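Input: a single structure, listed below in structure tokens.
Missing here is one protein chain; the remaining ones are kept as they sit in the complex.
And now, chain A:
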Amino acid sequence: MLPLDAAAYTNRWRPRHPGEKALLSLGLLVLTLVLPTWPGAAITGGVALVLVLGPAGLPPRALWRAVRVPLGFVVTGMLPLLVAVGGDPWLRWEPAGLPQAAQLAGRATAALLCLLLFAATTPLADLLPRLNRLGVPPAVTEVAALTYRFLFLLLESLRAVRDAQAGRLGFRTWRTSYRSLSGQGAAVFVRAFDRARRLEQGLASRGYTGSLRVQVAARELSPAFVAATCLLLAAVVAATLLLAPR
């Protein structure tokens, strides 16, 4: 299982309505982008971090496992701002880019934490069927839901194929690596379509008429949570504007 998906099903906010969690985390995310990065990003990032570890109850280890790769991208993304191109020498270190790079890293880290607050608390199976209410056509959400169901099976197949190839020294040289990789790609393709065909036959034998009905657990929107979220977002805006250097 993917760590974020596992977290989404096991955290304390799982029973909450996805709309509440979206309002809170996407609200913080938008504020991260719109408010001045300093101190805005520090406040929104801090709030998201406290919420995801505290009330949502995500273990710090799981959080770290989810953020370490994206944090690596944040760091590599800073590098281009620290060099200048053109002139003499053609590629050179540019210390003047440091404030902008630090600002970007702060904003990206805070935004990542806000995204994680949403991703680690909301299972896609809860979210996708509700997107219809926002005007996404049912055909599109159903294709997305099928993609979601298939992709774990395929990732599992991919892992099995990769292990089998590794056990047979399939990654010993470049030549064998390419052959093994093309085998992985083709195996996943064949299995994906085989799965789809089998699902098609299974559904046809149960009277498939074109709509896939799944049970969506009823969740109540909590007015208290929504009110608290609005208050928190207002407090973040106020704190940022008060603390912002003039």
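Note that a residue touches a chain if its C-beta (ideal position, glycine included) is under 8 Å from a C-beta of that chain, and two chains touch if they have at least 3 such contacts; residues count from 1.
By our rule, contacts and distances are computed from a predicted model.
S.K.: What is the protein name, per UniProt, of the chain that does not appear here: "PQQ-dependent catabolism-associated beta-propeller protein", "RNA polymerase specialized sigma subunit", "Cytochrome b" or "Cobalt transport protein CbiM"?
M.R.: "Cobalt transport protein CbiM"
S.K.: Among A:V50, A:L169, A:A196 or A:V214, single out the residue that touches the unshown chain.
M.R.: Considering all chains, including the one not shown, the answer is A:A196.
S.K.: One chain isn't shown here. Among A:V34, A:V214 or A:A228, which residue touches it?
M.R.: A:V34
S.K.: Considering the complete complex, identify which of A:P15, A:G54 or A:P70 is in touch with the unshown chain.
M.R.: Spelled out, the listed residue whose C-beta touches the missing chain is A:P70.
S.K.: Among A:V50, A:V83, A:L169 or A:C230, which one is in touch with the chain left out?
M.R.: With A:V50, A:V83, A:L169 or A:C230 as choices, the missing chain is touched by A:V83.
S.K.: Out of A:V50, A:A186, A:V214 or A:A227, which residue would touch the omitted chain in the full complex?
M.R.: A:A186
S.K.: Contact with the hidden chain only, please: which chain A residues?
M.R.: Missing-chain contacts on chain A: residues 2, 4-5, 26, 29-30, 32-34, 66-67, 69-70, 73-74, 77, 79-81, 83-87, 91, 94, 96-97, 100, 104, 107-112, 114-116, 118-119, 122, 124, 137, 139-140, 142-151, 153-155, 158, 174, 177-179, 181-186, 188-190, 192-193, 195-197, 199-200, 203, 208-210, 212.
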